[in-house]
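Quick one: this structure, given as structure tokens, is what I'll be asking you about.
Removed from the display is one protein chain of the complex; every other protein chain stays in position.
Chain lettering (A, B and C) follows the sequence in which the chains are written, and residue indices restart at 1 in each chain.
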Amino acid sequence: MANFPGISGLFFDEDLLIRQGSKGVCGISIPDCGLKDSELEKTPEDYINKKFIRKKPPRLPEVSEPTAVRHFVRLSSWNMCVDSVFYPLGSCTMKYNPKINELIASFDNIKSLHPLTPAHLVQPVLKIIHDFNLILCELTGLDEFSFSPQAGAAGEFTGLKIIKRYYDLKGEKRDIILIPDSAHGTNPASSALAGFTPVEIKTGVNGHIEAKDVEGYLSKNVAAIMITNPNTLGIFEKDIKKISEIMHKNGSLVYMDGANFNAFIGNVKVSDMGIDIIQLNLHKTFSTPHGGGGPGSGAVGVAGFLKDYLPAPYVSFNNGNYNLSEDKKQTIGRIAPFLCNFGVLLKAYAYILSLGNGNISAVSEIAVLNANYIKKRLGKILNGADPFKDRLCMHECVFTDKAIEENGISTLELAKLLIDYGFHPPTVYFPKNIHGAIMIEPTETESIKTMDKFLKAIEKIGFKTKKSAALKSPRRTKVKRVNEALANKHPIFKY
Amino acid sequence: MANFPGISGLFFDEDLLIRQGSKGVCGISIPDCGLKDSELEKTPEDYINKKFIRKKPPRLPEVSEPTAVRHFVRLSSWNMCVDSVFYPLGSCTMKYNPKINELIASFDNIKSLHPLTPAHLVQPVLKIIHDFNLILCELTGLDEFSFSPQAGAAGEFTGLKIIKRYYDLKGEKRDIILIPDSAHGTNPASSALAGFTPVEIKTGVNGHIEAKDVEGYLSKNVAAIMITNPNTLGIFEKDIKKISEIMHKNGSLVYMDGANFNAFIGNVKVSDMGIDIIQLNLHKTFSTPHGGGGPGSGAVGVAGFLKDYLPAPYVSFNNGNYNLSEDKKQTIGRIAPFLCNFGVLLKAYAYILSLGNGNISAVSEIAVLNANYIKKRLGKILNGADPFKDRLCMHECVFTDKAIEENGISTLELAKLLIDYGFHPPTVYFPKNIHGAIMIEPTETESIKTMDKFLKAIEKIGFKTKKSAALKSPRRTKVKRVNEALANKHPIFKY
Amino acid sequence: MPNFRYFPNSETDVKRIYSILNVEGKKELFEKIIGDIPLIDANNLKTLSRGMDELSLYRYFEDIALKLPDKNRFSIFAGGGVYNHFVPAAIDNLISRSEFYTPYTPYQPEVSQGTLLALFEFQSMAAEILGMDVVNASMYDGAESLAEAILMSLRLYLNANPNQSLQNRQPQNNYSKNEINPHSDHLILISEGINPNYFSVIKSFIGDIKAKIETVKLDRKTGQTDLSDLKLKLKNNVSTVVIQQPNYYGIIEDLGELEPLVHSFSPKPFFVVSSTEPFSFGVINPPGFYNADIFAGEGNSFGNYMNFGGPLLGLFGAKKDYIRQMPGRIVGKTKDAKNKDAYTFILATREQHIRRGAATSNICTNNSLNAVRAAIYLSLCSKRGFKELSLLNLKLAHILYEKLLKTGFFEPWFSGDFFNEFTLSIKNEKITALRFIEKMADKGILAGIQVAESGILVSATENNDMDDIEKYAESAKDIIKTAA
Partner (left out) sequence: MPNFRYFPNSETDVKRIYSILNVEGKKELFEKIIGDIPLIDANNLKTLSRGMDELSLYRYFEDIALKLPDKNRFSIFAGGGVYNHFVPAAIDNLISRSEFYTPYTPYQPEVSQGTLLALFEFQSMAAEILGMDVVNASMYDGAESLAEAILMSLRLYLNANPNQSLQNRQPQNNYSKNEINPHSDHLILISEGINPNYFSVIKSFIGDIKAKIETVKLDRKTGQTDLSDLKLKLKNNVSTVVIQQPNYYGIIEDLGELEPLVHSFSPKPFFVVSSTEPFSFGVINPPGFYNADIFAGEGNSFGNYMNFGGPLLGLFGAKKDYIRQMPGRIVGKTKDAKNKDAYTFILATREQHIRRGAATSNICTNNSLNAVRAAIYLSLCSKRGFKELSLLNLKLAHILYEKLLKTGFFEPWFSGDFFNEFTLSIKNEKITALRFIEKMADKGILAGIQVAESGILVSATENNDMDDIEKYAESAKDIIKTAA
């Protein structure tokens, strides 16, 4: 085969489905549900007031099932995905999504369960949620998890709401959340949404927040620090214990963004770092597929003194029965319309059962090894581009654009060129405090062989690619460089 | 979008899996099935004689589940398929394969049914087979079907075995089967396999066998005529009734290759043509997917006087019970190890229930209309290439290479060029009696819009393509023109 | 290092990396990184077993599934925000394609055109159904969507009425001014017809800002939002009026009467319409028809399973002018370097990954895959099928309604028109709604949702055929008659 996976091949273009229709055609047949002819003939007017009745039906496509299927099959082929390429998107933990978990979540009796089915009929489902909570508690050292949050950002919001309510009830007016500059955008956004004022703190030269720097930001207005650990540079927050102490001494809380939990799952407990609240992105560390944007699940865990603040409802266990309860005294209320994104949670649960205590620590071990393998080897290739050269990283590593820029290639171009080599680009230009950041997270489900090819591609791109070629990249893809400026100048958001 | 579906895009190359392994890696975990440790530790020597025990385990890949999944996902993307392109392969009836039928055939209780489960536990399954027989009988006018044959060729073999046995028991020695020159290769091969001598008869100028020509081949040695109707030229065998009469008068039988049943299903019964035996390819007319080569199901139906010759076992119905019976007196015996390719048959059955008597005749109506649409329009484009210009065809139409050859393009090149335009080529160089044959079967599940693009592509290929480009076609595909000669000169059939 | 089916590196590979890193083993690796935080030995984790092979895992969950109500023998008449619609097989087949379910968010548009185009089609079809100008690429669910819609209306209201904005809205730090969550003390009027769970979520979202919520009563007879109560409560500082269509009790709201009232008030409040069952808009006029400013609701009925309540599909639409205040991702059409059509996210400066603390929402991961399911579903339904299915839902619910009233054991709560859901009270005081639901469940019927001591909310979809409906009526009769 070719030296790199990226080659050119035959694609099939596809028009919008709305342009492929033919009048009256439709891709389903309507059941009669046993209705009598007389009922089948009736019109809306026979049931409801005329004024409510829609006259102009929505303009949907008019296509048969074969036409629709071919359309979406073709569309799908224009996507890169974890199952087709190495997808080292930093801070996204694009690990393999086990097929058995998809199968389990699609069991008829599970996927078709109505959320308001009486509790006595859904005991096994409630037990899963209950047991998963215990597992996450043991893995983190925290005391209770809520599965209400629908994704990481919702988890942050939930955690921040808890903080808010905690101080409200204490009668303290604290409205500042300290957030490192390398934090994910959701951190400040969630803080704002929860009614806080986010205040940015600078990362130290070693790639982590220095405890001594934190002191400078402290005041009685500081509600909490919201710290991602390991942070989005892939660096472990070495001062975390000290920072927690400082915060607690200030009467403030410590929130950890646990999106990067894959870095130490099964080897370290966050309770040993002094963390009060965490959200875990089950769609990252726990292998549930990202679905081209979602859905996710952002379980939130808290230390014991905050248990009563968790959202309603939760699964309680009394006298051998599982129940949905809403009796937490200080609860921040409801975050989601029903109990949780059970369809996602279930896959995460199946994942953790598969690994068991026998394999779980290898997840983070190999994830960290793979990232350090890339860090070490790429550090040599991109001389001078590793801002934390002498440190071990955790699950991901980050580089500046220094080395490639000297050769006239920008980070964006590197990303687009990598596509032609058959790799999904790393996360780029994030975090902001790294110049032209290139952030690489291989995960534990990739092999040395794959990483070696990826490294070779970067080497070729960085040092053997002409600017003219870089400007034209990607060239193998169905569409070439997408004009984002145009897209924003004249927004066309529907056909 | 582009004028034609075929465009270039990004593919991912992939090495043989055996080259991607790493020692000891494996994509499954072994269950312990509740075995005690002492049992888990045992070795084969503890159970069986040492001399039987394999010392060198088979050299299989050593890969994880993610590696295997990515491998096959990439491989799949190198295939054209009905769900991605117009696939007008003549005589193959590449119609849409409904997804609901796949779902039904994958129901746990169905796909995991052991063939030797006692009959009283599988009554609903036996009933399906029983009822499907009645449906096929009514659709064809014949009297009983056997589902033993695993595909079309096996159906032919079964039918020919019946003929063989019929004459054996009658004490007549007839060993010739008359087969039109346009017949599929399986027809003579099956005849030979069944111990007959196939004798070829020539197609008349009008594209069908002339009754008067048949007379010339007759003798007391002729066991049967094996006639495909409509034939592989897409032409209805107009003389079929007369031919049947002649054959019957000669004491011979009439076998119809029903692979092209899609041409008149629901509009004509083969019993009205004097047919004694037929095989139906359920993987064509009845929409079951072809699977990149199979599996199929080649149900064989016979007129009443041959019912007792059908293979064993069959589904009988007595006193309200369905049973597997083997009591047919003249049975040719067993053709398959178990009852039938139930997994295929079930999809075909679901298909026919979906259509029902309300829609079934539209299948062949539209299939014939679509083929004639192509015949008419392409006949104009490829002037002089339609050998049966003034006739309506049935489900498919055939052209010679005359028009394109005048422009220096061969049929093979047309086929390869069509690929670049995003269409699967028609069947080519078959049937043999048409010069450089191009045989097109659109089926009823394609739209005018799709056919129009296809026609436009042929027009461009036939009249606006340089020979040099044709020689290099296909150029968008992952591999370019495949060297078949080399493949046969030094056969490499495994890694 | 254990070998496991999801790890492609062999033991030797792992050793090689250790030696390249000059690290001896796991202990040293982690200690070097994390310093003095204690390492745990995962082998001692008590909540986990050793691990499971796939067959054991399958059997484990199969066992669980067998203990749940058997989908194939259990008729579901519960709605209340999630409806039991049929999902055609083509959807699962297409969505199970790795290319749809295993990519990340399409940050690199050149290699994500499939998802982007599918979402663009989703936006277009949803906009058509809702009659709104613009619909985004999904929110989590109807409740979160609605809560964000209310926040958006507050921002819009402040922009429209700058003099009404509160004190100091200056940034106190290096983030630009806080736009997600305006510190306003305006009044949000919410109809009592809103789904109570949605109401709870809204309260959680609004709880920590200065805005206040007031509810608008329902007309006791019709079950529609009470016009006079609304009139009464429309005050100077009302930024937002929220109505659910059809409302929680299934009643079709007279938006044609409500909207002029809201929009003619000055300063003009924003008219936010929600819905948990947009299938209704195949039969009844959509929010856009009534000049809704924002639509925020649930789209799970379109090709998605109920999943015990999640993931669902948050729908969010608005008038074109308000697009820059919308939360969530929006796919737009543009050109590529060769001037061919291409799709990409637009107006990303609204979003957290660009605007951080000043974004219009904190949402990042959304429910894209559910939106793609909806796109496939609506394509399959097509224009005709969508309308006919919607009508079928209307009919089935009305037939069930009539049958239940005919038993003599039920009384309608309200007289208003309804789509595929309605509220009844049980006429025998000896049996509560809760008990009734339990008894019905024993007979294989999820009869609805308790909405009061004796009140029950019942819905019907195409998944309930006449046999199911007859069985409901018969069983209900038996149960209520014999209740004592």
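A few notes on this one:
One rule holds in what follows: a contact is a pair of C-beta atoms (placed from the backbone, for glycine too) under 8 Å apart; a residue touches a chain by one contact, two chains touch by 3 or more.
All values reported here derive from a predicted model rather than from experimental measurement.
Although it is not drawn here, the omitted chain touches the following shown chains in the complete assembly: A, B, C.
Annotation: of C:43, C:96 or C:349, C:96 touches the absent chain (contact as defined above). Residues 1-2, 10, 22-32, 62-67, 69, 73, 98-100, 102-103 of chain A touch the missing chain (whole complex, contact as defined above).
If you put the missing chain back, the residues of chain C touching it would be 54-55, 58-59, 62-63, 65-66, 72-73, 86, 88-89, 93, 96-98, 462-463, 465.
Just so we're on the same page, only the chains that are shown with their structure count from here on.
The geometric centre of chain B is 46 Å away from that of chain C, both derived from CA atoms.
Residues of chain C in contact with two or more other chains: 4, 6-9, 13, 51-52, 54, 88, 90, 92-93, 98, 111, 340-341.
Shared interface positions of chain A, defined as residues touching 2 or more other chains, are 14, 65, 69, 73-74, 77-78, 80, 83-84, 96, 98, 354, 419, 445-449, 474, 477-478.
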